[in-house]
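I'd like to ask you about the structure that follows.
Every protein chain of the complex appears in place save one, which is left out.
Lettered A and B in written order, each chain numbered from 1.
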Amino acid sequence: MNHAVLLDRTHATRPIRTRLTMTLAVFGSLAVVTCLLAPLVGSTHISLARAFDRSIPFSENVDAQIFFVARLPRVMAGALVGATLAAAGVVFQAMLRNPLATPFTLGVSAGASLAAMLAIIFGATLTIGPFSAVPMASFAGATMATGIVYWLATASGRAMSTSVLLLAGVTLNSFFSALIMFAQYLADFAQVYRAARWLMGDLDVGGFDPIVGAVPFVVAAFALFALLPSSLNLLSVGADAAAARGVDVARAQRLAFFSASLATSAAVSLAGPIGFIGIVVPHLVRLLVGVDHRIVLPASALFGAAFLVACDLVARTVIAPVEIPVGVVTALIGGPFFLWLLVRKG
Amino acid sequence: MLTLNAQDITYGYRRHGSRDAGAGEDFALRGVSAAIPRGSLTGLLGPNGCGKTTLLKLLSGVLQPEQGTVTLDGQPLSGLPRRAIARRLAVVPQETHPAFDYTVMEMVLMGRHPHLGPFQLEGPADLAIAREALASTGTAHLAERPYMTLSGGEKQRVVIAGALAQAPDVLLLDEPTASLDLGYQLEVASLLSHLNRERSVTMVLATHDLNLAASLCDSLVLLRQGRVLAHGPTTEVLTAAMVQQLYGVDAEVSFHERAGHVTVVPLSTGTPERGSLRARR
Partner (left out) sequence: MATRAKGLIALAALLVVGAAGQAGQTTQPRAAAPPRRIVSLVPALTEMLFAIGAGPQVVAVSSYDEFPPEVKKLPRVGALLDPDSERILALRPDLVILYGSQSEVQTQFARAGIQAYVYRHGGITTVLDTIRELGAATAHPTEAARVIRDIQTRLDAVRAAVKGRARPRVLLVFERQPRTLRDLYVSGGEGFLHEMLEIAGGQNVFADVARESVQPSTETLLARAPEVIVEVHTSGMLEAREVADEQNVWSALSSIPAVRNKRVRILTADYLVVPGPRLAQATEAFAQAIHGVRPQ
């Protein structure tokens, strides 16, 4: 089965409006069905009838608590983080004109990880409303990394150059990784273990508060994403070509960079840096629906949600009561997928 | 009636080469003026580094001159919104390397962008314009093919189709035949000539290929080291003396009966100095 055939199937003679509607319908249903089914499955057997039985006081209803406190927030977090990381991946790949870019390429997650590590080491306990210490710290770290990369890329006063951006991001990644290793070296055993655990990602948020905290940022990021897709198409063909077609290149690049960084910051603060979503999902989606970003972006968000919720389902049931960190599951799926892609292309 | 008019442009002297330089890209221009009449096919001619790509970018509004103005139909480009410019002026870059595997149709439809609202998707009318653009460049049969699988000549024609889909009055092309072999060169050249005549698209062509310029362009702007050496109808401007000044090459410039246009045949280097980094004459 070769490349052209896959595309032909979806492109044929149908105009984009139809393709977009169909794609959204299919992927939307997939996301909805996954999110509806996931809370029904878990390591413990529960009775749905009991869980929804209003006559039992909530504080005595184990089934209800398992469903509403343990599983539902976890599925919601999975959907939120999956959609966000997948969409951010699409945007970064288009902006950097590189299909291998991920939401973590520019150092945002390294900044988040370093800050989370420091919060763990120093035993930070500050809690403001729905935000607790480590998520707040990691969001701050991610924002700081975003700012540093942007400053580096625009330092000489000219408009942001994507190649300088990439270089700055990769450099920052290395630098922060070194600092993380250093911090691990200085920390005590328990803290190192906890930090390492955080780096593997964890969707078990244990309540709706952390989600409520992340939602405004995610919504803001997606609102900005909505403005991007056609610009992303043009930008990915070439910056000058895009400018000649009416795109305000500097503005579009800034918008793409900040919205995708914001999205990544929110996702990583909520659940840690879960890898592979931001690269596997966009590639998979492109194989299915073509490369037009107006379709790929929303489709990736929906598919990303379903994908991560499914991975987390596997992570929490396969060897219960012990859980596999969800980042390990996404890596186990993502790695072979990329090998397969490589073999196909080669 | 002047479609595009560049008046006394200066660019690039204050910067220190901080931009990314693409293949053959050149920088500085000083006191350059170029008047492009409506419906003409003008060539920007000169050796590498003379500033022709820069001038093209200034004419399209992608770059802003440090001094001087560029006007489109009498209106300064700096005062026009980018979309408005894009609705009237299209650019065919020297090379197009999309980062993703777009189909030919998708590439061409991107040309409709300046005509669409912020969230508007292409409709049947846009599809029709795209198909027509493909047809006029002889690439309609390639519509569903991935762009990257095409040959050099086909790719270039598709990119031209994409520019035509913008329904422009003016088409700027940067070295449109530079990376093509002879057959494709002739293909693209005749296509451009045809478009210029049949659709009255004003064209400005940056090239270092003397014979292409001679065969295609009705007027020429000769550039050397960021300044205009000469500007006028091809038959007047393209002379052996001018070729000598521009390239330091002895050439025979004559009207070729069978070809139907002026041809340039290089004879010898003439002087020991060659290349674009020459001492000032």
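A few remarks follow.
Throughout what follows, contacts are C-beta pairs under 8 Å (C-beta built on N, C-alpha and C of every residue); 3 or more make two chains touch, one makes a residue touch a chain.
Note that the coordinates shown come from a computational prediction; the quantities given were computed from them, not determined experimentally.
Of the chains displayed, those contacted by the omitted chain across the entire assembly are A.
Note on the undisplayed chain: of the listed residues A:32, A:124, A:287 or A:341, the one touching it is A:124. Touch with the chain that is not drawn comes from one residue among A:16, A:70 or A:117, which is A:70. Not every partner is drawn; the one left out touches chain A at residues 42-44, 58-62, 64-66, 69-71, 74, 120, 123-125, 127, 132-134, 185, 188-190, 194, 197-198, 202, 204-207, 316, 320-323.
As a working rule, only the chains that are shown with their structure count from here on.
For the pair chain A and chain B, the distance between C-alpha centroids works out to 43 Å. In the complex of the two chains, the chain B residues touching chain A come out as 18-20, 57, 60-62, 82-83, 85-87, 89-91, 93, 96-103, 105-107, 110-111, 113-114, 116, 118-119, 121-124, 127, 144-146, 149, 166. Interface residues of chain A, counted against chain B in their complex, comprise 3-4, 7-8, 11-12, 15-17, 20, 93-94, 97-99, 156, 158, 161, 163, 226-227, 230, 233-234, 236-238, 240-241, 243-248, 286, 290-292, 294.
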